[in-house]
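Everything below concerns the one structure shown next.
The complex appears here minus one protein chain, its other protein chains still in place.
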Amino acid sequence: MEPESTQTTDILRIEGLKKHFPIRRGLFQRTVGWVRAVENVSLALAGGKTLGLVGESGCGKTTVARMILNLLPADDGRILYNGVDICGLSDKDMQPFRKEIQIVFQDPYGSLNPRMTVGQTLGEGLRMAGIRGRRPAQERLEHLLELVGMAPAAADRYPHEFSGGQRQRIGIARALSVEPSLVICDEPVSALDVSIQAQIINLLKDLQDRLGLSYLFISHDLNVVGYLCHHVAVMYKGQIMEYAPAEEMFENPLHPYTHVLLAAVPDPETGKKVATEAVGGEPAEVVAAFPEGCRFQSKCPERDDRCRLFGGDLTKAGAGHYVRCWRK
Amino acid sequence: MHATNDIVLSVEGLKVYFRSEDEIARAVDGVDFEVGRRETVCLVGESGCGKTVSALAVLGLVPCPPGEIAGGRVLFNGQNLLDQDDEALQNVRGRGIGMVFQEPQTSLNPVFTIGEQIAEPLRIHLSLPEAEIRQRSLQLLSDVGIDAPEQRLADYPHQLSGGQRQRVMIAMALACGPELIIADEPTTALDVTVQAQILRLINRLQQSHGMSLLYITHDLGVVSQIADRVYVMYAGVIVETGAAEQIFRGSRHPYTQALLESLPSRKKRGRRLNSIPGAVPHPAYKPAGCPFHPRCPQAIGACREQYPGMCAFDDHHAARCPVAGGRSLTDWCR
Partner (left out) sequence: MNPEQTAPAVSLEEPLAPKRTRFEESWRLFRRNRMALAGMLVFAIFFFSAVIGLVLTSGSRPLFDPAQVHLPEKLLPPLSAPHTESLKPAERPPLGVYLFGTDDLGRDVFARMLQGAWVSLTVGFVAVGISVAIGIFMGGLAGFYGQRHIRLEQLLVTAALLTGAGLLAAGRRSWGAGLLIIGHAWLFWSISPWGLRHRKTLPAGLGFLRKKTLMVDTIIMRFVDIMLCFPSFFLILTVVALLPASIYNIMIVIGLTSWEGTARFVRAEFLSLREQDFVAAAKALGVSNFRIIFRHMVPNAIAPVLVSATIGIASAILTEAGLSFLGFGVPPPHATWGNILSDGKRFIFDAPWLTFIPGAAILIVVLSFNLFGEGLRDIFNPRLRERNR
């Protein structure tokens, strides 16, 4: 079951997205198994809102982002952008959508070309947006820089002359250079210092208000997600485990994994001490042995033998609240 | 809290500078902190504030051609570690003081098995017979919560997950029963659930082994969970110190306050986050007077001119802000 749309026009709907990577061994690279990186993922994002995609490393959230951008071909599923299925389009057919969907990366140091000035990097985007002529390009460039809080003089500098937070602003400017409607933010503040994080989060929020952007906000930091997002989806090992409006998710989390995540997040305001319950050992190979079972069994405090056979589909558990656990 | 006369590590006036052709980066510029017995002390700050360099300086691990110890003392069990030569320091490293680093990928040698790497400190410091080394290694691995330790001894680092590698690092740091463990951002590169497990583990081990812990991090959430006392660093100096309660409930220094206010949380939804304008100063180009004054909402004229001294608030709570402390201009630098 896919989440119902919360509004009449969802800017992005993902249905049944799947990506399996082959495991190859031996001299002839025979395929001996599959890494099921993304399995039956369904999401919905309303226009002008922020959907948080939360999960730990290896859960597949970055893979989902790359498939939305068509940087990685999906094995199955539909990606509906304003109702149009962009999954599996050829490069040529994808071109018009590239102006609509953009991405901001996590690593401020690797996401800018060290041999191009800021002006040149942003210029590539302006070129793709069809801005020709020196004067219009110059004006637009200055406008972009100002939009993200950078001085126009930054255009002649190279990335290595800027701090992490400044580089992230430049990355945001690059994404905005083609005037997208949907911006995928792949852990945009995880690599930044606390005080800079707040600046960038404020900036993202301002831009959303000013330009009506929709965000798919990928993060492992539940505090940031709780602050910014309207809806939250929790992902674990390639599957969406829970999906709900943000308030609801934090007030009334249903899936055991969501509980684990929330318990693990430190909260300086309450000074909550480290949780005493045992979460379990390191990842076991159960997932590979029982492909139909729930992927969270190896660590779930509420598991029993039935979980080996059936993980459950995303079922509705409240207004706009979906959870993948047959117990709920 | 600790008894003030039972101090394991005391750092006084530590200064570490890095010289290059045309600039001197004052990474650590006069820092005092101490760790008591069985105590967890957190050194908190953003990147570039000098906390890692301070920790490295304690063990003499700062590379000394570009870097130099420009002043201060590091007292460990009465000895000034900065005066010791390499050989004497070797005895302290691993034995009296254990260290856990940030990146589990790069801190373990990829060409040696786990067993060989854990055995190394045992062999060097304790000179145990081989049979006992194996026994000890197995015990250490199970202490840090690694299952099937016999198998793990023969594994190579790349066969373990990030969390497991960090556990191995902790086991190595603990191997010779040190009095103090210095942990430099050990959970930053790990997932949040794994981080919770590692923090629990460290807590448990601290209780059972009676060690002191100097924990360096930028993550205030982690600090709130484990710290007894906290030192907040900014641009190479300590700007506030106190018990965890005091720092989180009633911080005095504008930087600490701003930092706490800029943390996002769902309770702040709808409100703008109070961020700190500007950026951390480059260690070679620090402003005159208080290093925080260009970004400080409470800065006054004197902040630009005179370097402020620490002002005491309650016992053990002090902040380097004479404005907050209501000091007069004559008392500014005390």
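By written order: A and B. Residues from 1 in each chain.
We take it that a contact is a pair of C-beta atoms (placed from the backbone, for glycine too) under 8 Å apart; a residue touches a chain by one contact, two chains touch by 3 or more.
Everything quoted here is computed from the prediction, not taken from an experiment.
Trainee: One chain is left out of this view; which of A:Ile23, A:Val84, A:Ala153 or A:Ala319 touches it in the full complex?
Mentor: Residue touching the absent chain, from the options given: A:Ala153.
Trainee: Can you tell me which of A:Gln199, A:Gln239 or A:Gln297 touches the chain that was removed from the display?
Mentor: A:Gln199
Trainee: Which one touches the absent chain: A:Ser42, A:Thr63, A:Gln166 or A:Gln239?
Mentor: A:Gln166
Trainee: Among A:Leu12, A:Met67 or A:Ile103, which one touches the chain that has been omitted from the display?
Mentor: Checking each option in A:Leu12, A:Met67 or A:Ile103, the one touching the absent chain turns out to be A:Ile103.
Trainee: Just checking the interface: what residues of chain A touch the absent partner chain?
Mentor: Spelled out for chain A, the touching residues are 66, 69, 71, 94-95, 98-99, 101-103, 105-107, 109-116, 121, 124-125, 128, 146-147, 149-154, 157-158, 160-163, 166, 169, 171, 174, 177-178, 199, 202-203, 206.
Just so it is clear, only the chains that are shown with their structure count from here on.
Trainee: Quick one: in the complex, what on chain A touches chain B?
Mentor: 56-57, 163-166, 193-199, 201-202, 205, 220-224, 226-228, 246-247, 250, 260-261, 263-269, 271-276, 279, 281-283
Trainee: Show which residues of chain B lie in contact with chain A when the two form their complex.
Mentor: Contacts found on chain B: 46-47, 145, 147, 161, 163-164, 191-197, 199-200, 203, 218-226, 244-245, 248, 258-260, 262-269, 272-277, 279-280.
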